[in-house]
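Below is one structure, written out as structure tokens; comments come after it.
The complex is shown incomplete by one protein chain, all other protein chains being positioned as in the whole.
The letters A and B name the chains in turn, as written, and every chain counts its residues from 1.
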Amino acid sequence: MEYYLVILLVYLGTDLLAAWGLNLEFGVAGIANLAFIVTIAAGAYTYVICTLSSPAAGGGFQQYIGGFSLPFPLAVVAGTLMGGVVGVLIGITGLKRLRQDYQAVAMLVVSLMAATIVSADTSFLNGNAGVAILPQFAPLSDQDPEIQHWGYVAIVAVACIVGFLVLRRFTDGPIGRTLRAMRDDESAAAAVGKDVVALRLMVQAVGGAFGGLSGALLVAFIGGWSPGAWAYVETLALLTAVIVGGMGSNRGVSVGTFLIAILILQGVQFLPQISFRIGLREDLGWILLGTLTIVFIWVRPQGVLPERRPKYGRSP
Amino acid sequence: MELLIEAIGFGIASGAVIALGAVGFSVQFGMSNILNITYGSLMTLGAYLGLFLIDRGASAWAALGLASLVVGAVSVVFHRALLAPLVRRGTRAFALVIVTVSAGVVLQYVIVAFAGPDAKSYGEQSGQTFRLLGFILTASQVTIILLTLVLMLGLHLLLTRTTLGRAMRATASNRILAQSCGINTDLVSDVAWLLSGLLCGAAGVALAITTVSFDFTLGPVFLIPMIAAAVLGGIGQPYGAMIGGLVVGVAGEVASAYTNPEYSVVVAFAILIAMLLVRPRGLFGAAWATRRLAA
Partner (left out) sequence: MNGSARPILEVSDLVKHYGGVRAVDGVSFTVQRGTITGLIGPNGAGKSTVLNVIGGFLPPGSGHVIFDGEDVTGKPMHRLARLGVVRTFQMARVFGGLTMIENLLVAAPAQRGESAFGILGGKRIWGRQEAELLERAREMLRVFGMEDKADDYARNLSGGQKRAVETMRALMAKPKLLLLDEPMAGLSPSLSKQLEELFLNLTRDGLSLLLVEHELGTVDRLCSKVVVMAQGKVLAEGRMAELRTNKEVQDAYVIG
């Protein structure tokens, strides 16, 4: 039971980091990045190929590029940076002045394309089988299990706190205002001098970095990563958290993430076995998520905890 | 060289199925200006319904017909009950995409909940093999190519020779003007969604027949080549989608013959992204992609 709590907390922490990143891109800046999961995958894979030793040294069971045997902190930083790089690359596909729905579909396609290519090319990142790392809890691997588990929770918690402080710099203040203006009307923002292209790329770099960090921390915990972990539907879970929680609002998105990740995705595990079919409960989870998204877009698009309105009031 | 010709032959067969789906997608977009990502899961529904019927002894044709009808009906209801009201309330275009993606996921997992996640197969449906001009095609592939040609011709005749078809074209190009001419645009819209849903369901069954086995990811995976074909031909332009389907099908098969079989889908992805970045209006279409969504 106690270990289950550890799992929940680590998942919650990494999900928060990811949701904050997506909220910055989508809720604040208006970029419908349906390929966000790819930045998380980039962070995870980068962490793995940084911490593993070379493929041959590992016994040749897995084929992958890299293998630098770096320590935990460096590998996490590398994962974060790669998330940012991938974020920018995704952002480049969205730069042409297309209608927003076309942009969204283009990003969805990028997400599918990335998963298919990684799956198919076994020499790149071990294809569909994925890559596994041992040992888990790399920074604490020579401590006893109690310390390993709760130590890792502490690491994730610190990452979240630092991440949130950095996040707020981008979602509040003048830059937050400028991003929201860009979200509301790109042309009008350009007409008052905002370099929309530069802003978008910056946002996707920062958002992607959050995704990368999330992926790196997650993979160090669960010990492996494969294309199955980042199917395009995973972005939908994050998107639901952002939309249900409150687009554009950090608090709202945090609440939304808690609701989706913990209550729903974990909650369905506790339902009694309805039939002999394994995995039915996960299916229910997805059905519930999809339905929630549709319901909220219909009834309450601003989410449970909407963006707060800044009040300047009248001058004294 | 022989390899190339064989690949082209396969490409024509898969291109026919892609064209079938792409035309349906194009008709929906042309009528309602919505990129309906649920289309993929609706194809999956068609495939599974067809399987359900065949397992209970229906002939392949009956299964095809019935499954298509059901998917057509579901499409109309989906549009009327969910999409049309959202559009009326001024929901933004990308929010609609998110809605259709979500609905697609819901439908997909409902199918899984009932039918299970393992791979299914229609069993041996191929029939004998023919050699035609160096192409090697099975009877079922030839049937599907012919079926696609017949359906395309039927659609063409409908659009150009009937009053309904003219009403559809009028509504698609300018809804308000069509209304002021006395056309019942809601009804015309419903018919368009029914027809495109029929094509969608038929495409799903056709896909299931031509692939050895399939599972619930059938829809989303094949949706991309269909969107690629539709965009290539000029989205909203059914005729362009037919040609686009052929191009995407052949390009995919040729690529997979010379490299990895998985890459046929990647080629479609690449075509789609390239088109969106370079020439969103496609080869034949109007400037849909850069136009603002009419509220």
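Convention: contacts are C-beta pairs under 8 Å (C-beta built on N, C-alpha and C of every residue); 3 or more make two chains touch, one makes a residue touch a chain.
On a predicted model such as this, the values are computed, not experimentally measured, just so you know.
Novice: Just list which of the chains on display the missing one touches.
Specialist: Result: the unshown chain touches A.
Novice: Using the definition of touch stated at the top, determine which of A:Leu5, A:Ile92 or A:Ala188 touches the missing chain.
Specialist: A:Ala188
Novice: Give the residue, chosen from A:Phe170, A:Trp230 or A:Phe296, that touches the chain omitted from the document.
Specialist: A:Phe170
Novice: Name, in rising order, the residues on chain A that touch the hidden chain in the full complex.
Specialist: Contact residues on chain A toward the absent chain are 166, 169-170, 173-175, 177-178, 180-181, 183-185, 187-196, 248, 307, 309-315.
Everything that follows uses one rule, which is that only the chains that are shown with their structure count from here on.
Novice: Could you work out how far the Cα centre of chain A sits from that of chain B, in whole Å?
Specialist: Chain centres of chain A and chain B, defined by C-alpha means, are spaced 31 Å apart.
Novice: In their complex, what parts of chain B are in touch with chain A?
Specialist: 34-35, 37, 82, 85-86, 91-99, 101-106, 108-110, 112-113, 116-117, 220-221, 224, 227, 260, 262-263, 265-266, 269-270, 272-273, 276-277, 280, 289-293
Novice: Inside the complex, what are the residues of chain A that reach chain B?
Specialist: 32, 34, 93, 96-106, 108-110, 112-113, 116-117, 119-121, 232-233, 236, 239-240, 243, 277, 279-280, 283-284, 286-287, 289-291, 293-294, 297-298, 301
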